[in-house]
Every structure is written in C-alpha cells, then in structure tokens.
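Below is a structure I'd like to ask you about.
Shown here: the complex without one of its protein chains, the others still in place.
By written order: A and B. Residues from 1 in each chain.
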Amino acid sequence: MPNKSVGESKKQGALDHCEHTGRPAYIEVGVTLTQMRPTGLVNVRVRPDNLAVESIRNKLGCDLPTVPGTVESSSDCHILWIGPTEWLVTMSSCEGSVASEVLSAALAEFHAAVNDVSDSLHIIRVSGEDARLVLEKGCSLDLHQREFRPGRCARSVIAKATVLLHQTDDAPSFELYVDRSYAEYLWRWLEDAASTLVGVKRQE
Amino acid sequence: MKQQPYRLPTGGRIERNRPISFVYDGRPYDGFIGDTLASALLANGVRLVGRSFKYHRPRGVMTAGSNEPNAIVQLETGAYAEPNTRATQVELYDGLTAASQNCWPSVGFDFGAWTSHFSDLFPAGFYYKTFMWPRSAWMRYEYFIRRMAGLGSSPRVPDPDRYEKMHTHCDVLVVGSGPAGLSAALAAGRAGARVILVDEQNEVGGSLLEETIAIGNDPAMSWANKVREELIALPETRVLLRSTAYGYYDHNLVMISQRVSDHLGLSERSTDIPRQILWKVRAKEVVLATGAHERPLIFPDNDRPGVMLASAARSYVNRYAVKPGSSAIFFTNNDSAYKAALDMHAAGMRVSGIIDVRSDISGSWAQSVRDAGIPIFENQVVVATHGKSGLKGVSVMKLNPSGDGVDGVTQRVHGDVLCMSGGWSPVVHLFSQSRGKLNFDVAKNCFVPGTPVQASITVGACNGSFLLSDCLREGFLAGTEAAKNAGFEAIVPDLPDVQEPELTEERAVWETPNRLPSGRGGKRFIDFQNDVTSRDVELAAREGYLSVEHLKRYTTLGMGTDQGKLSNVNGLAVFSRCTGHDIPALGVTTFRPPYTPVTFGVIGGRDVDHLFDPVRKTPMHEWHVSSGALFEDVGQWKRPHYYPQDGEDMAAAVKRECEAVGSTVGIADASTLGKLDLRGPDVKKLLNWVYTNAWNKLETDRCRYGLMLGENGMVFDDGVTTKLSDEHYLMSTTSGGAGHVHQWLEEWLQCEWLDMKVWVTNITTQYAVAQISGPRARDLLAELTSDIDVSPQAFPFMSMRCGTVAGISARVFRISFSGELSYEINVPANKGMALWRALMSCGQKYNITPYGTESMHVLRAEKGFIIVGEETDGTVTPMDLGMDWIVSKAKKNFLGKRSLSRSDIIKSDRKQLVGLLTDNPDYVLGVGAQIVSQINESPPMPMEGHVTSSYYGPRVGRSIAMALLSGGLKRQGETVTVWDRGNIVRAKVSSPVFYDRDGDRMNA
Partner (left out) sequence: MFQIDCPFCGPRWQVEFVCGGEAHIERPINPDMLSDDEWADYVFMRTNSKGMHYERWCHIHGCRQWFNAARDTVSDKIHATYRMGEKPPELSS
C-alpha cells in the first residue's frame, strides 16, 4: 500500500507536526497507529457498465468492484467501492497526477470524472489485536469478524470525522482514509482512545 | 475497629476480612467491602439519612436498590463531588466521604422543617398558584425556593476523570442478571450468539443475592456463579456489571452506563482507566429481565425513619448481614413479607408481628410463620406510626366488614422497623421506553408488558412472574427464542429443580383505610422524594384534573430523581379512587430515559477540550501561527483573523492590512473556499438550473459569478464558477458551503434530474489557495511564473490560466473580492506552504502584507460585495440585494424563479440592501443595530431595518455600513435614525458600493 517516504521536502502533510505526541500506553495494549504517506489517490465517477469495467481492467490490471463495500486489489493498486458510481483508486507506483492521467485515459470514451485527491486525503493505519476496540469507541460500524473482513471497506463516521475504512488483514489492520483537514483531529482522537484501552479491556 | 452494633456475626456477602472506614456527615464509621453506603450506615445504627424535598421531614433508608427515594447523598468533595447519589447503590470503598443533602444546618436539626408545620399552605400546585403573581417577582422568589428545595450541590472545578464510549453490536442483549436473565443469556450464549448480559449491581444474581431457596442441588448464588463462569468462558459473550441499561431507544438501541471505577477509592483510580463507559448497544434481540420493585403502602406517617420495604429489610439481613433495627413489624397485603419475617427471625431479630390486610390467611408461608411463633394480625391495618426521628411502634385497627374502613379500638405494636409490602410492580421502564404498551393485570395488581413493538422479549418478574421456577423457565425459553430469531440454532437448556412454596393471593390495597380522612392524622406519602401525599392527588382530582400526565405535572408525582419507581402505581390507584375511573382506563405516564441518573461526564465522553469538535486547518496554518496570527472560527475551520504587529489592536492591524492591499500587495489564505469539480455533457444545463443567471455564453477559461437560490427564492450561496472545458467546470462556494452545495446538487441530480449527465466531486481540500491582491499583485505574479502571460490583455479580469507558479503546477484565477487587482493561486495542498513561502519571500520588495478575514470583510464591504450569512439570512432575495442584474429574464426556468414573482416577494416595502453613512464619519455602527422610524424612551420602537455589516473603511477614510432597510432601494439620500446599543445615530442612506464604483482598480 502507499507508504512512500516523503519525496520532495517541499511537500507538507496535515500530520507532519504531530508525529510524536502519543501517550505510550497504547503500545502495551496491542494497537499501533501509523501515519501513511499516500501516493497516487484518484477519485473516479463513472457508470460501471461492462465496457468501463473492462477498460479499467485493461489499463490497471484490476477490476472495478461493483459489490458494495468491497475492495479489488492488484499488486500495484486497490480500488475501493465508495458508492454505486464512485471509487477510490490507490496506486503505489505513481504520483496522483500520473495516476489520474492513467485513469483519465482509460475512461476517455465514457461519461466519467477522474480527480486526483492525493493531497486531500491522509491515511492512518490502526493495527493490532485491539484495533477493533479502539475504532468501536467512535464508530458505529459492526467490525466483528463475522461481519467485516479483510477486503471489505466502508465509508462511515469515526468520532466527528468522515472516513473511508479499509480492512487490509486479519491482525486486524484498518486503513482510514480521512480528509486532510480532519486528519489531525482524528489522529489525536485515536491516540486518546488508545490510551484508555486498559480500562475497557479490564472490565471484560 | 469500632463496633458495628447492627452487624450480624455471620452470613451475608460482605468480605469480613476486608474492613474499611468511611465518613458520613463528618463522622467516621466502619464497614466492609461488599457493603453499600446504606447497608454500612444501617450496620452502624444510622437511621436518619436525609430530609425530604418539600417539607424537610426526617427520612431513613427505604429500599436496597435503584428505587431509593430518601437516602440521596452527596458523595465526596471538590472535583470529585457528586450530588444526588443513592446510598443504596453506592458501593462502599475505603475512605469514602458522604454527606446528607437538603438540610441546613444539619440533618438532625433542619431549619427548613418549619415548612411542615405550615404544610396546609403548601398544597399541590402551590408554586403555580402562589409565585406566578406578580410576574416580575418570580425571579426573587425563585432564588429562595431554589435554596430551600435544592438537592445536592455540583462541583465547581473541572472533572478530573476520563470517560469512554463504545459502539457495540450483538445478537442478544439481556438486561438483568437475576434468575430469568441468567437463564436467557445462558441459552443464547450456548447457541453461539453474540450475547451481552448487563446488570446494575456488582455481582450477577439479582434477586438470588438474597434468596434462600436452592436451585437444583446448589444454593441459589452458587448456581448463578456457575452460569456466570460458563458465560464468561464463551468467546462471544460479554458480562457487564455495575452497568445500568438506562435507555431503550429506536431500533433496539440500548444505552448502558457502566461504572468502571466508582467503587474504587479515589487514590486507587487511574486516568488510564475510564471512570465510566457509555455503551451504545445495537442488539438484534433484547431480553428484558429487569425484575420488579416492591410497592409501599399508603398510611399516615409512612415516611418515618425505620419504615422500609420488606424486600429491602430481607436484603439487608441476607445479603449484607445487617439488622435494619432491633425488632420488626410487618405490614402487608401479600406473602412476600412472610419470607422476610422468617429470614429476620432466623437472623435472631425480634419480630413483633405481621399485620396483614387479608383474612383467613392460609398456605405454607403463613404456616411457617406461625410455626416460628410470629403473631399474625389478620384483617388489620396500621393507622398510625409513632416515634420522633425514628420509629418506635405503630397503632393497628381491624378492618370493618366491608373493608373500606376501620372498626373497634387501636392496638399498639412495638418495634423500630416497619417492613411494608403492597405487592410488586414489574420494572417495565425499558419496555415502555421501547414504546411497548402496558396492560393492567387485575389478578396481580400491576402493570405488565403488552405486545412488544421492537424485537424484544420480557421474562420473569418483569413479566409479572414472581416464582423462581417460572423465572428460570421463561428465561431459558426467551434466550432460545432470541438466539433463533437472530439466526442461530438453539436448544432449550434443562430446567433445574426448584422447591418453593406456592404463593397465596394478594389483596389489592393501596391507601389503607383509616379513622380519619386523608387530610388529617398524619401525612400519607405516595411519592417520598417529592413529598406528594394522597391528599395532593385528591386535590388535583377535585380541581378537575383527569389525565395522569397532568396529575404528574401538577402534583410533581414521580418527577424526582427516582422517577417515581415506588410511587407511580400507588399514585394512579389513589387517583383512580378519587376520579372513579379504574386504573386501566387512566393509563400510566410515559416512562422516559434515563432509568437512573447518568453523569454528564459519560455523556460527554472524550468529546471535551481539544477533542470537543474537529479543528480544520489549512495547509498554511503553521505559518500563520508562527507569524502571530489570531484566528477566527469559520465553521470548523481556523482562519487567520488578523496579524497584529508590535502590540497593535485589531483596528490598527486591519487598517494597516487594508492600506497595504490598497497601495501595494496583500496576501490571504483562501484555501477554505469550497471547490466542486463538475463534469459531463450536461454541466451547462445544471448551472442554468441552479444559478439565477445564464451560462450558455461563458467561454472556456472564463469565470462568472452566480447566486444560488432555494425554491423559496431566497439566496443560499454564491460563488464564482469557471469553465475549464466544454464538459468540465469548477464551481467555488463559500467557506463551509461546499458540503451543503454539494449535497444540494446531488439531491437534484439523484432525485429529480436522473438523466442529467453530470458528476460532482468535492475537491475543496485537494488545493491550497493563496490570494494576492493589490496594485503590485501582477508584478509579483509575473516574477514567479514563466509560462503564464500576466498582461491585462492576455489575462483579463474574470479569467483563469494554468501554468506553474514558483515551480508548482497551478491554476490561477483572476477574480477579486477586495476590489483590487487580484489573483487566486490554486496548487495541490501539500505544496501550499511552499507556494506561500515563495510569495512571501518574493513579495518582500513590495512590502507584501498578510491579511486576515477581518480585512477581507472590510475590503469587500467597501466594494459593496455581499457575504451570504451576513447580508442574507434566508429571507433575502436577489432583488432585495439590488442584484436584479444577475437574475436572467430570458431563462424560462431555474430553481427559485417562480418564487420571485410571489405577491409577498414583489412588495415594495421589503427590506432591501443599502449603504449607510453616519453623520459622524468616525462612528462605526454595531452590527444588528436597528433602524427605527421613531425614537421612544425605551424599546419597543417601530423598526425599519437593521445593520448587516459595519466597519471603518481605510480605503474610503470613513465608517461604512450595509443595512437591510424597508423599501431601501428607493430611499437613497434620505437620513435615517439608528438605535445602536442605546446611542441614537443619524445616517444617510447611500449605495452599498463605497469604493471604486466603476471597478477600474480590479479591472486594471
């Protein structure tokens, strides 16, 4: 997944100044919060008819998921379902401007909208055996393993921020895509939520 | 270790090897882990625990649980202070400090008790009748009434504790861990369902905690703990103790307040552990096993300390090993007092007798009581209680043959505890909150749940099933059924064997017959916490109240912190007698959450301090901070308000910033403006629909300003839209308007114009925007770009160019909100800071000056540009703003068009936008100041309009204001009078454009 070190020093993300503010408690209780550097993130709007799906498959080697709340992945990219005509495409091998050119080319013949959103989204990874507990403090999705699995995604609300949540593995790990202007709030919220985990676990 | 005179030498569930000490009303006492504050006080012989709310009568502990009306205490002091806690639910910890409430100077000698001598003056509705006249005096009365009637006092310092919230889903939520709840949870848990079992107490068991009957071969609590262990071992089952399910909301959402560390001493609590957790549980199925509350009986002076519920007395003896007194009297209409009497007898207490309103009492309970040598006073009632601040005895009389009065002589029975039982009321609060209707069960004299409205099942005593074996059976069946409903295969567990005596029929009695009418011979309390007597209910009925909801509000029956747990049904029964309507016809008042009070702390959770609300920052935020900017909240955004230098105040800073924009160049962060990407063959059509002006002739790379109306014709957003190509436009909205406008467009596209081919994408935060403005803006831009021809001919006003600025790929819009030559440079957000620094460094030679939102507003006001939300408030049309020019006459249809010709919209006296120039050019009017047509001594005065924006305008060198004035468009040149915070100011009506009317500067 997109996790590239900062290429150009000129670039500045919304979380650059809050790297080391976490209380240490959260490490002991089995959850790790990581800020990830997005590379190519593209928002795509199109009607998913066969030709459009095929055109994207040919260009990216990855299917456009049409089942709500699912993710299709290839070696280089994930395509996350947002809505029946909306997807987030993540490409780890290229910048957003390049990625959006690739997709624009793939969809040139269709009524489509392709927008580079690499600068407007931040990704926070919440991983570890207690990741669900931390998320459940602010999120009303049912993340129980019977209901939510790797390869699933959902747009929802955590605390007071809208996020696109993608479960990537059984650790479990969740990648939260959040608007850059809410990223600092969400990061601080997650840090605080992780720091009282002990109490929530002890009562069980 | 001091002696606890009323502690039994053996028994109970207290931990005798863990003695602890606590302080109550300033005095030290001892108790044990496992005690509640109430049980420890009783063990120490403290019987007087509070004063009543209205009459300040002495009161003692009446219950052993959440239904306690009297023992309401203040816990701890300082930051940890918590008022209005129930001593019957406060778990004792070492060092606990508590104090009685509602008494001054002390609980023993209470100054307010004089009110009870004048109680004839305080009938139901007293406050409504007395203090509402004269109206103006209420404020003065209120001060004294609040002092007299106040409950506890709230802390004055911030709460040091942390609180948590959890959102949880489950298949089966079981509320209550008594025999029925445990059985239900076990049946559902064994099926593999995700089960949550919740109980307000510190242990599972519910009624089993004081039960003496065996389940199978085990004592009741051994069975309960075995079930608990099995549940905890199941991977998908969670047992939440010290947790009150306080609200049952829509679609099976149950709110639970868990007290995680309230039972720990203050020094044992840690900030890593939340004090309380709010669980929001969404359950597929809910099993309500909430039990039942015993009812008091209504008789004279039934509130004397020492009078308590029979079940409470039993609980103190069996569970806490505390004698609630030395000798006990019972007063009952059913069998449950017999159980209690036998247990107290077995514990070595003297039992003076059982006064039972029933006659010919038979059955095995009565037999056991007689075998124990306890006298039964059949067909008799208590007519008076004796003792001053504590019970010493009662007077009893025989019922007359018809049972509605008393006969013969009074007989005195001695004892210091009177244990009463008027039957049982199922705890139907949660069921009722779930919108289930209640039915009155005539045989059991109580309301029981009717047909559920949500996916829930009621079991056990909550269902009116008072036998232990019935509770277990119903629980197993309900747990199985709930698991099946949630999609699991489940089998009903085998029912353990329970040997228990049959119950004999209870006799419906509420207010017991007496020699005297209810107004005389001692108050007969129905609601102990709010001091409502049967006489108050009678008065309400006499005064014509017929609805129970009105009765409740008029008498305050059931409106205390106990929510009438003891008083609801009794109040209804008395009301029924007075009105002649039977109880089912009267119905019950609505039960509302919370079941017991919930702390504000846990409701707030972590949404406090810096996490109270998201703070949105632009990519250049850190620069503004380090440059000393002061910030303004615009929605959730932090925007630089102004940049004071060398101790400048706002006026000085703004004047300097505005003058820089007017003379050289200023720079502002405009990243927060909304940006919507519009694509598709029908974008032009969409723009023609949502804006008032025409979009057909806009050329590529050109910009146009538009006003958006609601269907009611009122302005709701404005902004500039740019054509990037035939099928690609970029719409800008107000800061914080992007979300609303996006939603507005999507609603029309998805709901009304399904075949219109347009995609809308909100790309607001993808771009950082630096706005450079002033006569030198072009020179500055020219220095930083090599691929954009910035000459006025090549890059005219209201157009857009793509290229690189400071080496960064950018879209540059030549638009102006300041009235000066101005450019908005859009770059990818992560490069916003780099752009800003480049502009600042290159702009140094022009004395580039950062300016904030205040200067932005001043500059635009000088130009007469409106701000949606300042000049408009949802009642303003484009015509009202004098902006007819932007409303297309040629377009046949656009949103809101038809409303613009409605009779009210075309009235000539509507409030219309004007400029105001005060006679004194240095006087700046207040925003919101009223334009009046006549000056009176004091308001009201006839109002003609109000000031919407007002500033000192540095570029025009005087004060300026915009206002909405009745018929204003035709009143230019008139002088009006403005009432401004007490000042009377004269101002001339002018055009709202004060600066560069021909626009030469921004077109330069």
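The rule is short, and it goes like this: contacts are C-beta pairs under 8 Å (C-beta built on N, C-alpha and C of every residue); 3 or more make two chains touch, one makes a residue touch a chain.
The structure displayed is predicted, hence computed values, not measured ones.
Among B:Lys897, B:Arg958 or B:Arg971, only B:Lys897 touches the chain left out of the display.
Only one residue in the set B:Glu15, B:Glu268, B:Asp582 or B:Glu711 touches the chain that does not appear here, and it is B:Glu711.
Mapped onto subunit A, the footprint of the missing chain covers residues 68-69, 82-84, 86, 140-141, 154-157, 162. Contacts to the hidden chain, counted on subunit B, fall at residues 167, 249-253, 280, 282, 435, 453, 711-712, 743, 746-747, 750-752, 754, 892-893, 897-899, 902-903.
Rule of thumb we're sticking to: only the chains that are shown with their structure count from here on.
Averaging Cα coordinates per chain places subunit A and subunit B 33 Å apart. Residues 10-14, 17, 25, 43, 45-46, 85, 96-97, 111-113, 115-120, 133, 136-140, 142, 144, 146-147, 159-161, 179-182, 184-186, 188-189, 192-193, 195-196, 198-200, 202-204 of subunit A are the ones touching subunit B in the complex.
Interface residues of subunit B facing subunit A in the complex, by the touch rule stated above, are 162, 164-169, 194, 238, 240-241, 258, 260-261, 272-274, 277, 280, 282, 606-607, 610-611, 613-619, 622, 636-637, 677, 679-681, 757, 759, 761, 763-767, 808-809, 828-834.
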